[in-house]
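Only a single protein chain was left out; the remaining protein chains are all shown in position.
Which chain is which? They are A and B, in the order written, and residues in each are numbered from 1.
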């Protein structure tokens, strides 16, 4: 199902996975996010390019921070945001979900931000409706705006996307269940980043090479040679009964503690998609100096502004913003 | 308790039941909703005639889609909307409900949209406060904005309210518990529509004629001669233990399935207040071509804009909009 649209037709498009975007479009999004950062720092003014647009959030899994990031991004561009909440999200059958989306569209929404436990649900919804659909995480599949925001953070930290070539990023944790890891691998590989996946065997994907990545079961082996250590959130309930029969054994082998932190190169940085589970994947009060974690949150909003702008603003749809159409 | 106000005094008025409105006012509302549709199609712009107004939603029964319809309608006119949510709705005693309404008014609200399981609750609230009260469904009594929106949909489908005269509308389902059916009967009868209520005996009102309607226990007898088939939502929990001891028996007799659909006149249409319970009152994938269901949702927002405009906009209060006061 090809979500790309012809250059000449100003139709809505969706963002359900990283492969929906060309390299050129990714670079445009990073550039646009950077423009928003400048606007914010210079004038503190929000834009209203999406005035009279309505964005709906439809989260079948709770995540206040991700939902708020999308909400604030859309509102900063002047859009109204409605949260469909639990009751409209509580539909279970495919047909009902389609009816729900038809209703959301008929209520006047232009875009819907979807988080769903099932892989492919946002793509399915995009095939049913005229709404622009943004995937806010679908099962163990993808979380594209997180990866895009992180690319933006990396670009800012290293002086541009072009400087990311040959940088080494270790992603640490439950790789098997991580949609963030999947989207990151898909995105970073395109720009020459070398990714190594780190975690215990029962949390590792079967074929890391299919994600274009190396892998390791030993964080200590990797930690001294990274430019970026990207920690994933470890969910206590998931770890029980796995290879590591206890949080303690995971923590001992994969936590970024003070000792491992000191082995990292002095120019390296620490990232995490949040919320941080202090005392598990990251020790308390470690990584304060080289952490990009708060920046990732800030940049996530700016990148989501870029994404909404790209898929909803007619000045952007179909490619580059037209002359005079940019709303700076 | 007469909610009508004198023409000369610009006081707030409420909409608690269809009989609150004169025929002339109903036609004004349809016309206003049509104007909003034109504005939307032409310019995509929202109005701000209710800028600085605050509308509160107070739902003692959950309904995200109805609440959002009111919310988007008020916001499109520039109003702020606050949802009083569960905790302020969890009052149980009459005296406390009055205190709650006094608080809502003191917080600065101008109108309150109320859904309540008890018949007459919105009217009671309207007698206590200066707030404009809009009934969003009270028990088995009325749901006036749904009926008004549906009248607007019918008017659009048949080329004007005047063309509805002598049209035949069958309302099918649990008539006994349906506030939508009551408001529709009250409204459609005024404009010459012939209404027939269809459902099993235990779901039928005692005196259909008191609602100005005919009745039938047999959908097959009716389906070939309708201009409109209006299906009601069947609640699975309600049907148990009733005349029809199972969903299966209800479905067999009253579901709009492919066979019944083909017996409908080719110019007839299908309506439903939503959300559709697919596989019960309506078979999966039936009625796609002649369905007004999505239009009803869209028109519901436009009609609620007209209602808010009528009861809150000083240019409208007391009768016709004044010259030059219209906010198009």
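Operating definition for what follows: contacts are C-beta pairs under 8 Å (C-beta built on N, C-alpha and C of every residue); 3 or more make two chains touch, one makes a residue touch a chain.
Small disclaimer: the values here were computed from a predicted structure and weren't measured.
Across A:166, A:210 or A:294, the single residue that touches the chain missing here is A:294. Mapped onto subunit B, contacts with the missing chain fall at residues 52, 54, 80, 82, 84-85, 87-88, 93, 95-96, 99-100, 102-103, 105-108. Of the residues in subunit A, those that touch the hidden partner chain are 44-46, 62-65, 68-69, 71-72, 75-76, 274-276, 278-279, 284, 293-298, 301.
Just so it is clear, only the chains that are shown with their structure count from here on.
Averaging C-alpha coordinates per chain places the centre of subunit A 41 Å away from that of subunit B.
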